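What you see is the complex with one protein chain gone and the rest in place.
Which chain is which? They are A, B and C, in the order written, and residues in each are numbered from 1.
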Amino acid sequence: MFLIHCPICNEPRSEDEFHCAGEGHIQRPLDPMATSDKEWGDYLFFRSNPRGTYRELWQHTIGCRKYFYIKRNTETYQIYKTYKLDDKSERVALDKEHSNKNKFGDLL
Amino acid sequence: MYNCYQQTPSDLSIKKQLSMYHISTEIKASNAHYLLEEVEYGHLNIRVGRENRCFTQALHDVTGLQLPKTSLQVVQNDEFRLYWISPDEFLLLVAVGREFEIEKKIRANIKNTDSANHYAILNVSSAQAFLKLSGSRAQSIIKKSTAYDIHPSNLPVGKAVTTTFAKTQVILCRTKEKDLNTTSNSEEYSIIVRRSFSDYVWRWIVDAGKRE
Amino acid sequence: MKQINRVRQNRSSKDFACSRIDFSQPIHFSFNGKEYTGVLGDTIASALLANGIDVVGRSFKYGRPRGIVTAGSDEPNAILQLGNCEATQVPNVRATQQLIFEGLECHSTSGWPSTRFHLMGIFGALFARFLPPGFYYKTFMAPAKWWKYYEKWIRKGAGLGRSPNRADEDIYEVINQHADVLIVGAGAAGLSAALGASRMGARVILADEQNEFGGSLLSSNIKINDRCTRDWIDAVVAELINYESQGQLLLLKHATVNGYHDHNFLTIHERCTDHLKDKAAQNEVRQRYHRVRAKQVILATGALERPLVFANNDLPGCMLASAISTYINRYQVIPGNTLVVMTANDSGYIAAIDWHNAGRRVAAVVDTRKSHASELSKQVKALGITIIYQSAVIEARRKRLNSRVCSAVIMSMDSTGDAVKGVKKLFCVTL
Partner (left out) sequence: MLHLSCHTGGRPIWSDALCAFLADDFNKEMQCVGAANGQYALDKIIEESVIAGINAAKLSGNENHDFSSNVNKELDILKPKVETYLASKAQAIFHIPHAKATFMAPKQFVDFQLDVTAAGIELAVAEGFESIEHVKRYTALGFGTDQGKISNINGMAIVAKKLKQSIAETGTTIFRPNYTPVTFDAIAGRNVNSFFDVERYTPLHREHIKLGALFEDVGQWKRPWYYPDDNETMNEAVARECLAVRSGVGLLDASTLGKIDIQGKDAREFLNRVYTNAWSKLPVGRCRYGLMCGEDGMVFDDGVTACLAENHFIMTTTTGGAAHVYQWLEIWHQTEWPELDVYFTTVTDQWATMTISGPKARFLLAKMTDIDLNPESFKFMDWREADVVGVPSRIFRISFTGEQSYEINVPANYAVVVWEKLLEYGQEFELTPYGTGTMHVLRAEKGFIIVGQDTDGSVTPADLNMGWAVAKNKPFSFIGQRGMNREDCLREDRKQLVGLKTKHPNQVLPEGAQIILQPNQPIPMKMVGHVTSSYFSAALGHSIAMAVVKNGINKLGDSVYLPLDNGETVEANICSPIFYDPEGAKQNV
C-alpha cells in the first residue's frame, strides 16, 4: 500500500484515497480531426510502460480531488516525487528526457 | 446569472427530516464509552480561487472570515466556521436557517458583476450530515474506520481532512482536545458525511463502539 | 495419561527460574479425541511432549509419522485442526504456538484415516521410490480429464486441515495504527530497541508473536546482572508499560507481524482470545488485524535454527537443539530419556547441558567440526558427556514403522565434510 504525498494537501496519505489515471504528460492533439488513425491510436491507446522511472497522473479522489503527477519507479515502487500539474521545473526535466529519447529513435 | 433561491419552506411548521431519519427519529446513539450525535447546521459550498479579491472581500464583509491560509485549515469565529477542502473549494457552516440569507448577502456584496468574475456558491445543507463523536472510545472507533493518523500531532484542533472512513468519504476534524486536567473523556471529533452514506457510517460507528 | 516427561514439580524452583508454567493450574484438553492434562502456560506441543506423545501427524507425500521438531512458529509438522464445533474450526494451527486452555479440542490434520494407521504411510513406504520430485506434474498431467479423480484422492491423502462449513460467529476487527518506530519481536533486542526509542519520545509499537515478551531469553539459563533473565525482562517491560499508559507505546502479544508491504505498511495479526477459549464472548474481539504505517521499522526477529539434513531426520524424536532447551527451561518438559546432539556450532552444547541438568542422560555430542576447546565444550566435558569431533549422525533408525527414533548411526567425516568413513551406533530416543 503506497503512501503518497499529495502536493496540494501537502501531506502523505494512504493509497486508498487516490485514483491512478494512467501515464502522465500525454497531450491531447490540438486538432483531433486532423490526426491520422495512427496518430490518434498512439494518443489514445499506446503507453510507454517502462521498467524503471515512470510519470503517472493521479487524482486525490478522496481528498482535495485535484490531479497531480507522480514520478516513481515501477520496479522498486519508490516514489521520487509528486508535483502539481503546473510545476514548471518538472516540465524542463521532462523535455530533457524526451529529447534524449528521441536521439535513440524507436529503439526505446 | 446564477440560480440561487430559498431552499427552506417559509412555513416553519413543515416537518424537516435530517439524515439520520433512516435509522430512527432519534439523532443520538451512545453507550457508556461514546456519544454520537447528528448536529444541524447550514452548509454552503464555496468554489473560488484565492486570487479573487473581490469575492474574498465580500466573504469577509459578511462573515468576518478570511479564507484559510494553508491547506487543511479550519478558521472560525462565533458565528461561522470555514473549512479548507481544496485550493478552490471551501465549506462554510452557518447557523441553521441562515444559509439562504448568508448566500444572498455574499452574492450582493460582490462588487464586480462581470461574468468573468469566477466563483460558485451552493447550498448543500440537505446533502451532508454533521456528526459529533465523543467519549473514551471515540479514538478507537475512528482508528477502526480510517487509515488517517489521528494522533494530536497529526490532527490537531483546527485542521480538517477529507479522507476515507468506513469505506466512504468524510471530512474528519478534531473539535476538542483531550483535557489532561480532567479524567473525563473530553476528546471530541466531527465527521461530515454525505447524506446517502450517513446511515451506513452511523451503523458502522455504533458497531465499532460496542468493543474497545 | 500421566505427564511422563514433565520434570517433577517439586524440584527446586531455582533450576527453572525462567519456567513460565504454573503447576497449580492443570488444564485438560483433547488431542485426536483423547483426553490429556497439561498445565497453565503450556503450548499444545509442550503438553503433548510432556505426555509422551511422539507422533503428531503424517507426512504429506509419503505418509511418514512425524513428531514435533521446533518450539515456535517455524514448526513444519505439528500443524493441527482446532475447534470444538463446526463454526469454530480453525485449520493450520501450529501446536508449538497455540496455548492450551480448558476444553481445547485439536486433531492432527495430516493423518487420514488416523495418525496411527495411515493408508498413505503404507503406500508411501511401498512406493516411495516412485514418487520423485515433480511427481504431481509428471504423473497426473495426462489425461487431463482424470484430474478430477486424482485431485480428490490426493487432497484427501494430503490434507493440511479443512475449512469450517459453518459461519464463524466470532468478531474480528481491523484497526489502523501509526508509529514512528515499529519493532518486530520482543526478545532481548526488541525490548532494548523499544526502550531506546521510547525514551527518545517516539511513538512505538512493539509486537511479538509469543504469549509473553522475552523471546529466546525465556528459554535460556543465562544470567543477567547475576540474576535470571526473567528479572531483566520484567524490569524492561515495567518501564515499557509506563510508556504505554501515556499512550506513546503499544505493546502487542500474540501478535505476528505477517506482512511487510510497500512504503513501510505492515500488517499484524493479533490473536486476542485464541489462547483462552474456543469462542470469544459476545462483543469481544477474537482476532485483530492491525494495519500499521510506520516511519521506521526495526526487525528484532531473532534467528531460526537450521536443522542438519541426514537420513531419516524426520523420525519423531529428532528435534532442533534450541527447541530442546526451550522445552526444558521454559516448560519443564524433557522430550525423551537419552539424547544425542549433533551440531556444527556451539549452540548444540547448551542443549546438552540443559538436558543433563534436567536429570536425564546425554549419550554424546557429535560435532561436525574438528576438535576444539571452547568454553562450552569444556563445560560439557566437565559434566562427563562424551564429545565426538569431526563426525556426524548420518542416519537415524527406528524399530518399527510407527515408532520414534531409537538409535543414531555415527560416522566420522573427512575435513571438507563431503564424505564419511567408519560406522558407530549409539542408542538414544531423542536426537
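The working rule: a residue touches a chain if its C-beta (ideal position, glycine included) is under 8 Å from a C-beta of that chain, and two chains touch if they have at least 3 such contacts.
Because the structure is a prediction, the values reported are computed rather than measured.
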{"item": "Which displayed chains the unshown chain touches", "value": "A, B, C"}
{"item": "Candidates C:Ile100, C:Leu252 or C:Ile298 - the one touching the absent chain", "value": "C:Ile298"}
{"item": "Residue in contact with the excluded chain [from C:Asp170, C:Asp208 or C:Asp278]", "value": "C:Asp170"}
{"item": "Residue among A:Arg28, A:Arg51 or A:Lys88 that touches the chain left out of view", "value": "A:Arg28"}
{"item": "Absent chain, residues of chain B that touch it", "value": "1-3, 5-11, 14-19, 21-22, 45, 47, 88, 115-116, 118-120, 122-128, 144, 166-168, 194-197, 199-200, 203-204, 207-208"}
{"item": "Where the unshown chain meets chain C, residue by residue", "value": "59-62, 64, 66, 69-70, 73-77, 79, 90, 92, 94, 128, 132-134, 137, 160, 168, 170-174, 180-181, 183-185, 187-202, 204, 209, 216, 222-226, 231-232, 235-236, 238-239, 242, 256-262, 264, 266-267, 269, 286-289, 294-314, 320, 342, 344-346, 368-369, 372, 374-377, 392-395, 411, 413, 417-420, 423"}
{"item": "Positions on chain A where the hidden chain makes contact", "value": "19, 21, 28, 31-33, 35, 37, 40, 44, 57, 59, 61, 65-67, 76-77, 85"}
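Basically, only the chains that are shown with their structure count from here on.
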{"item": "Centroid spacing, where centroids are CA-atom means, of chain A and chain B in whole angstrom", "value": "33"}
{"item": "Separation of chain B from chain C, taking each centre as the mean of its C-alpha atoms, in whole Å", "value": "53"}
{"item": "Whole-Å gap between the CA centroids of chain A and chain C", "value": "49"}
{"item": "Chain A residues counted as touching two or more neighbouring chains", "value": "14"}
{"item": "Contacts with two or more other chains, residues of chain C listed in rising order", "value": "291, 293"}
{"item": "Chain C to chain A touching residues, read off their complex", "value": "261-265, 291, 293"}
{"item": "Chain B contact footprint on chain C (complex, rising order)", "value": "171, 173-178, 203, 283-285, 291, 293"}
{"item": "Residue numbers on chain A that touch chain C, as the complex places them", "value": "1-3, 14, 77, 79"}
